[in-house]
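One protein chain omitted, others in place.
First chain written, first letter: the chains are A, B and C, and each begins at residue 1.
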Amino acid sequence: MNRDGAIPRKLRLGMIGGGPGSLIGPVHRIAARLDGRFDLAAGAFSSDAARSRATGRDAFLDPARVYGDWRTMIEAEATRSEARLDAIAIVTPNHLHFAQAKACLEAGFHTICDKPLATRIEDAEALAALAGRTGLIFGLTHNYSAYPMIRHARAMVSADELGPIRLIQVEYTQGWLSGPAETLGNRQAEWRVDPARQGAGGALGDIGTHAYHLACFVAGDRAASLLADLARFGAGRALDDNVHILLKYESGARGMLWASQVAAGELNGLRLRIFGERGGLSWWQERPNQLNVTVAGEPVRRLERGDAGDARHYAARLPAGHPEGFLEAFAQLYADLAEQIAARIEGRAADPLSTLVPTADDGCEGVRFVHAAVESDRRGGVWLSRQDWPPR
Amino acid sequence: MNRDGAIPRKLRLGMIGGGPGSLIGPVHRIAARLDGRFDLAAGAFSSDAARSRATGRDAFLDPARVYGDWRTMIEAEATRSEARLDAIAIVTPNHLHFAQAKACLEAGFHTICDKPLATRIEDAEALAALAGRTGLIFGLTHNYSAYPMIRHARAMVSADELGPIRLIQVEYTQGWLSGPAETLGNRQAEWRVDPARQGAGGALGDIGTHAYHLACFVAGDRAASLLADLARFGAGRALDDNVHILLKYESGARGMLWASQVAAGELNGLRLRIFGERGGLSWWQERPNQLNVTVAGEPVRRLERGDAGDARHYAARLPAGHPEGFLEAFAQLYADLAEQIAARIEGRAADPLSTLVPTADDGCEGVRFVHAAVESDRRGGVWLSRQDWPPR
Amino acid sequence: MNRDGAIPRKLRLGMIGGGPGSLIGPVHRIAARLDGRFDLAAGAFSSDAARSRATGRDAFLDPARVYGDWRTMIEAEATRSEARLDAIAIVTPNHLHFAQAKACLEAGFHTICDKPLATRIEDAEALAALAGRTGLIFGLTHNYSAYPMIRHARAMVSADELGPIRLIQVEYTQGWLSGPAETLGNRQAEWRVDPARQGAGGALGDIGTHAYHLACFVAGDRAASLLADLARFGAGRALDDNVHILLKYESGARGMLWASQVAAGELNGLRLRIFGERGGLSWWQERPNQLNVTVAGEPVRRLERGDAGDARHYAARLPAGHPEGFLEAFAQLYADLAEQIAARIEGRAADPLSTLVPTADDGCEGVRFVHAAVESDRRGGVWLSRQDWPPR
Partner (left out) sequence: MNRDGAIPRKLRLGMIGGGPGSLIGPVHRIAARLDGRFDLAAGAFSSDAARSRATGRDAFLDPARVYGDWRTMIEAEATRSEARLDAIAIVTPNHLHFAQAKACLEAGFHTICDKPLATRIEDAEALAALAGRTGLIFGLTHNYSAYPMIRHARAMVSADELGPIRLIQVEYTQGWLSGPAETLGNRQAEWRVDPARQGAGGALGDIGTHAYHLACFVAGDRAASLLADLARFGAGRALDDNVHILLKYESGARGMLWASQVAAGELNGLRLRIFGERGGLSWWQERPNQLNVTVAGEPVRRLERGDAGDARHYAARLPAGHPEGFLEAFAQLYADLAEQIAARIEGRAADPLSTLVPTADDGCEGVRFVHAAVESDRRGGVWLSRQDWPPR
């Protein structure tokens, strides 16, 4: 990375959310430091000041830069003359993303936002427009798209190695909401099943959007129309915990998408299979270092990370056979964003490989997808063409 | 099998179809003899008498019992005083099944028919009624349901080991029609894509019905409504070569069914996954000796044939670790039918384990399913409740 | 098989051993009939006449050709003028093979013998010499060598696709003797741990010889020297239940061989891995339809039966994706022997593909291997060059 002259310093990262008990906050922090391009420098980890301080202390932060309120942090850090933050990461529950991301952008910070971009379409569109106007770098952490084999799959499709794409089958299966976790003290479950904090889609919004993004990312395509069947198996749930979706993509490909949080016993089963006229590929997040590729009439080839052309990947860390995982893929997004930000600072073009990070526009597509699926289901499970998707 | 006094002779089997070049004819012949309960004794293997004789010679048949016409065979064999056939197997293209099965039953032969039962609903229903009236044994070779681990899965669901079933995901993927095989001299392809011989469903009828039967068999359930999206990717095809179906089962379970013959590079990828409130199971035809079972919160258990309780299976041939395959599962149906027929001859009740063989009623359900899916797709992809399925 | 004119009848098979409770007897009977070339016509299934009759009845045999004594059977059948047996299969415990096979050959019958050929070296050598003198066909059922992917692996090595072979790693793991099965009424266990019936090697002789044969068969090689470490983990056992062997092959390749019947939880884990200068292959009996092949610097390719060139295999029964198993591989040996015998009857050359069946000479090598390993261990675990292997 930047082989002929590194930038003179690590980038400074602030964080909103990710306090004690957070699942995704620590992931972002590890991801940010894994490739050595970011230092966590400030944080509003919780709206409870004591809890925020506890996280700041665990992260060895300067207590003066640990805040109990995110607005205060943005204000204080924006006016700082020295060691100003380069970027802020937002890792709060979904319903807060919009206001926080908006404030970060308005204060001039490059912004890294956990998905979804927002819970409402109009908010998502406003953010995308704002990001465009400010010219700031905005990354949305659809982290699964950063696995090396996924990027290789995308490159294979793009290079027409499979022939014209006909079928896009994606699924994301979890089982952790099979029982009534939200009534048993599981805090993740509590807000995930609450429309006020989670938004309109349950499993649909939490993991279905990851699946949809992954399918679109690899296939280089997006839905022309969809039809959704949402189910609420858990007693008393307002949001879906399982969703079956049929898709017709703009290219003419057909697809299925299944997202479930009641697939009892499943862990984090994101799987993608894409078939073209001449061949197919298959990938499973729980064995992410392998990509199975078949050309019709030939044996299945099991590609490993090294076979995928590490040159296509920005941060090649290890030879094949040395497994990388979830954190490395997540870190890839941070490494890519660091490259984009550093290039901006240094007044040069970013490495093209760093520009695959999902954007606010991708976030808009995700929010629209969730609302279209909810609307299709609400009407009894009907096909909805993109032009008929809910405008907000 | 019949451990305290075997029947005094092998059963005599006749066959219609299965001449030179047939794929499924030899499979039926191997399956019939594998467990040593049937001898092939007569055949009308082809409407071309010379070709029929060639197959008869390869099978070491008495030339006097090899026919160039199936009606002649039925007539001659029905009036035979000695060594009369016990049963006739029908292994011809789909459009012939109805007339042939009808003639077999009317002549008093137990009948074994390759799926589908018929291409038209009214024919299927007529056959089922006829089978009922005659009281003859009628077996339909939905062979995948006879794999030991599938029967074990059915027993697990039936014993409520997974809790109430919520999700039934089944798929059957092949790639052999990815290219224009029907224009390149592939005789299987030629009749499979021809509505006159194949019937209303392409991939839907050829393999989708297997997938649907398997799902129903294991779950002990059937569709309350469905919605289908049929595609014809191959240029000039009149029948679907890929089908995506959403299902709502009578139990309240939801499901997806995917059948494809254009999943380039896939071989014979029949997969079934069923999730209940407490656990799930997963099975893949290409590794049929294993059944993965997960109870939420516990490790995946990989059951092998021996773990499945061989006692539940009629013809336990080998200990676990000694893989059985497609032919053994197919032979299971013949072993079960032999037991049913022998019991009839001997005037005793058949072993209950032998009664899992699919029946003419199962065949009716399959034909109805195909027509309902075609109709759903014809109307643009709409939900069709069972009461609205095409009556014929 | 015999595509331009079949032989006019099935071959007639007699059997010695395989009475009630036998594991391998029914396997031979299924294997003999699976491809439709043999009819079981006579048997001395047990030295207990009533038990022999019970098996004969289950197999629908003519009671006049069911015997309570194998010498009587050979004598009676040898002098028969009509419907004389073509071949006799020997499926008794190891210590009986020699006398029975000798008698079969001396009476002029083609002979199919379960492994090992004999328990003593001199007996094995005498049999091989006798088989040679008589010119009769003699097949030894090292059945694992008949899996299609194994034959394909052999062809790959032979065609130098992997480069000069350097490493031959073979293992055969079972767990069924982890506990004291022989004291708990398991009849298989009783004779397997008894040197008088089993011979000099325990796990070594029962499954180690299969592993050694498989390695030699695929690599086209044999041991130049070996060093063995035999263990007796089960309390009171006279024979090894685990064996570790180092090998130097005549080609210069090195190898390890591990055979165990105390690998708790293992089923029938025969695995072979061979590495040449340019690539490697890997095969596992419990997933026998796949062969993994890697050329250095390229992705692993998973060959399926269809990729292996079915033309190289005598009895292609099913397309790839339709799994075959243990019985089909076993049946392959019978199909090959049928072809050899039919060719002899018809006075023509046998199909060359049918000649891969293990012979009495292969059986001699196996018996020598067992005794050499026992001797190496007896001396404390020393290298024994082939010229120093026990002569008897």
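The criterion applied here is as follows: a contact is a pair of C-beta atoms (placed from the backbone, for glycine too) under 8 Å apart; a residue touches a chain by one contact, two chains touch by 3 or more.
Only a predicted model underlies this, so the values are computations on that prediction, with no experimental measurement involved.
The residue from C:162, C:189, C:219 or C:335 that touches the chain not shown here is C:162. The chain not shown here is touched by just one of C:59, C:140, C:157 or C:263, and that residue is C:263. Considering the whole complex, the residue from A:50, A:318 or A:345 that touches the absent chain is A:318.
For the chain left out of this panel, the touching residue among B:50, B:300 or B:349 is B:300. If you put the hidden chain back, the residue from A:93, A:116, A:179 or A:288 that touches it is A:288. The hidden chain makes contact, of the residues C:277, C:346 or C:388, with C:277. Residue-level contact of subunit C with the missing chain is found at 162-163, 166-167, 169, 175, 178-179, 227, 229, 231, 233, 242, 244, 246, 248, 254-256, 258, 260, 262-266, 275-280, 294-298, 300, 380-383.
Hidden from this view is one chain, which touches subunit A at 6, 8-10, 23, 26-27, 29-30, 33-36, 57-60, 174, 266-269, 285-289, 304, 306, 317-328. Summarising the interface, subunit B meets the missing chain with residues 293, 298-304, 307.
Heads up, the rule we're going with is that only the chains that are shown with their structure count from here on.
Ranking all chains by how far their C-alpha centres lie from the centre of subunit C, first place goes to A. The distance from the centre of subunit A to the centre of subunit B, with each centre set as the mean of the Cα atoms, comes to 44 Å.
If you average the Cα atoms of subunit B and of subunit C, the two centres end up 35 Å apart. Centre-to-centre, using mean CA coordinates, subunit A is 56 Å away from subunit C. The set of subunit C residues that touch two or more partner chains comprises 304.
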